[in-house]
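Every protein chain of the complex appears in place save one, which is left out.
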Amino acid sequence: MKMNRRTALKLGAASTAALAAPSIVVASDMVKIGAVAPKTGPLAGGATVTQWPNIALWANQVNAKGGLMVDGGQKMVEVIEYDDQTNPGETIKAVQRLATQDNADFIVAPYGTGLNIAAAPLFDRYNYPHLAVSAITDQIEDLSSQFGGMFFLLGSTTAFVQGVVDVLQGMQAEGSLTGNKVAMVNVADAFGIELATAARPLFEAAGFEIVYDTSYPLGTQDLSPVMKAAKAAEPNAFVAWSYPPDTFGLTEQAIIEDLQVEAYYTAVATCFPAFGGRFGAAANGILGAGGVNPDSDKFKAYAAAHMEVTGNAPDGWASATTYASLQVLEQSIAAVGMDREAVVEHVKASTFDTVLGDMNFNANNANERFWTVGQWQNGVYQGVAETGREGAKPVMVKQGWA
Amino acid sequence: MSLTGKEIQGVILAAIALLVVGALPYYGSDYLLSLGITIAMFTVLATSWALFSGPTHYISLATAAFFGLGTYTTGLGFESLPFWSLVLMAGALGAVLAALVGLATLRLSGVYFVIFTLGLAELIRQLITWGQNMTGQKGLYVLTDFTEGNLYMMLVALASAVFLVGWLIGRSRLGFALRIIGDDETVAAHSGINTAQAKVLLFMVSGAVAAMTGAILAPRYVYIEPALAFTPLLSFQVVIMALLGGVHRLWGPIVGVIPFTLILETISANFPNQVTLFIGIVFLIIVYFIPRGFAGLIEQARSWSQSESMA
Partner (left out) sequence: MDIIIIGLLLGGTYSLIAMGLNLQYGVARIMNLANGEMLVAGGFTAFWFYTAGNISPLLTIFIVAPLAFAINWLIYRIMLEPLVRRAKNRGQLEVDSILATFGMSFIAVGLMLAFFGGDYFNYSFLAVPVTLMGETYAQNRVVAFLAAVVICAILYAWITFSRPGLSLRALSVSPESARLVGINVRQRAAIAFALGGAITAVGGALISSFLTLDASAGVAFTLKALIIVIMGGVGDVRGTIIAALLLGVVETLVASLIDPGLTLAAAYALFILVLLFRPQGLFGRKPT
């Protein structure tokens, strides 16, 4: 039995923070930053880990420095937050309100693929730069040609799947993955379906045989039939395109069934600090979506600040990218001022110094250098596969669950 | 048919109101327009809901099922078919689904119908999700050139149609039959009214309208996935707004929709961290203190003032 004192302390901190309602100071010499994301509804759990703490951290740090650099002077930042209740209608209303009632100078991209895309036409109409982080799609080209100010920081569906395929192939090449049988499951939700659909041909092209392929609905309470069937197929590798509750649920079942595989991958939330805390030593060797380089000085400083300001550690993937999106915004404002169209042009044309390292955007407004796969290695979530980031660690083989 | 003087007066008033409301995109700000869309959407949904539930006393929680069906009709067909035909098709599909559900369940009473309709949205959502998974279909991107103004006008047109249909039903044999059913179903059956048929017909109207609303609004959401299209919250919002307004008058729901939307807007603008909490409190206030709805209050006030003036 393990206990997790830190999470309990965090709960206490979160409750006091939530009770002290934020008081909004209105002043004309402030830069108003709008933020719309779920605080309730199905995506609230993820947004609470990845989105909101980074907005708070960034605003806190900018103001501690004396404000944003704007046209040679400094302006303090004021954040206006709205809860969209994980409902696209509410996201649209809130962005509209930010744009026309609150006169927000800039708006942080919403959270989740669907909510980002629902908001895209409004960001476009009011010329807000739309630095989408938590929106993984293969429609980047279509979307960025329709919405010129929409940028994609976290990567595309295919790139993510390719990352996983590459990792498994690499393990095969060095002999740590001794077969080509893959058991694949996915959560039956747009995200899981998209990844699974992209994965089938890529796995086959790479010479893998998918010996078990199924989906389960979001909110499934008992994943043991899934895991039992996956185990019965005797795979060499297990891949789950999963969401937070089932990422935990599948892993727990894998431990109970003692699933013997050389590579075990679950997607979203594997990189959450709570995942490492929950499974401890059993997490060792588990692969997950996205990654970071926890040893880089920039990330270390960021993680320490994140811990200090928000009371929690950042996750090992989109947290840092969310923060980086705000750095891109900050640096663009410093360079060209508050003119939103100029900021969009600047984002397109420039290279930024972010917590992830240098970042720039291609002709489709997509960041091409990102982490695709990470792995829990001795208690730390390490990036192991990337498309142009430094510091990837060698992949280790999954050795049991003890 | 002939209209009485009072009815002509009503028609003129309605026409003026329609003109003022319909022209909103030409004089209102974008923000007002996005509020207007929400109000128009819930007016359509709540009024058509009350058309069925007012006289029959059946609480339907299937609005989300029909609405989602409509958004999917648009999502799947907008690239190959003209938009207006999709809206009509959504209406037809909604009516068919409502007929099936109605024939199967309207003999159930009260709470069974409530839970059944609630489960329906969930069942359809699960089936669509599963179907998507089987075919490898992803979330649907509905990229169109419609502006908020276009969508708003369509909703206002649909709302006018709903009011017209409601008014006609009120004058028709069907409306008469429904009022008797609402008062006492046994009496209605004895006086030769086909109660099942009347209820199913009304449920079809209500289902068709909700599906058409979903079809019209799909381009606004741009990206459609089952969890968002079939959200059960929508069904509850429609019920509470209709009840807040009052379901015994055709104009009842609209006097619920407008204040409720504005209250919600105020809450989410001012208390972003406590939206759910405040929505819950507003819900309770309505249930406990305004059980007969605003329409009830207005009529009470009216009859009170009339008796005052007579005295």
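Going in written order, the chains are labelled A and B, and every chain counts its residues from 1.
To be clear about the criterion, contacts are C-beta pairs under 8 Å (C-beta built on N, C-alpha and C of every residue); 3 or more make two chains touch, one makes a residue touch a chain.
Quantities reported herein were computed from a predicted structural model and do not represent experimental measurements.
When the whole complex is considered, the residue among B:L168, B:V187 or B:L284 that touches the unshown chain is B:L284. Which of B:A17, B:L108 or B:A301 touches the hidden chain is settled by the complete complex: it is B:L108.
Considering the full assembly, A:T48 is the residue among A:T48, A:Q74, A:Q101 or A:N364 that touches the omitted chain. Annotation: of B:A159, B:I240, B:I254 or B:A295, B:I240 touches the absent chain (contact as defined above). In the complete complex, the residue from B:S34, B:S48, B:T71 or B:N133 that touches the missing chain is B:N133.
Interface residues of subunit A with the unshown chain, by the touch rule above, are 1-5, 7-8, 10-11, 14-15, 18-19, 38-42, 44-45, 47-49, 185, 188, 214-217, 219-222, 224-226, 228-229, 244-245, 248-249, 252-253, 255-258, 269, 272, 274, 278-280. Interface residues of subunit B facing the missing partner chain: 57, 59, 104-105, 107-112, 114-116, 118-120, 122-123, 126-127, 129-130, 133-134, 232, 236, 239-240, 243, 273-284, 286-288, 291.
Throughout what follows, only the chains that are shown with their structure count from here on.
Chain centres here are Cα averages; for subunit A and subunit B they lie 37 Å apart. Residues 18, 21-22, 39-40, 42, 81-83, 85-90, 92-94, 96-97, 99-101, 113-114, 117-118, 120-121, 125, 139, 142-143, 146, 186, 188-190, 193-194, 196-197, 200, 215, 217-218 of subunit A are the ones touching subunit B in the complex. Those residues of subunit B whose C-beta lies close enough to touch subunit A in the complex are 29-31, 34-35, 38, 126, 129-130, 132-133, 136-139, 141, 143, 217, 220-228, 231, 233, 265, 268-269, 271-276.
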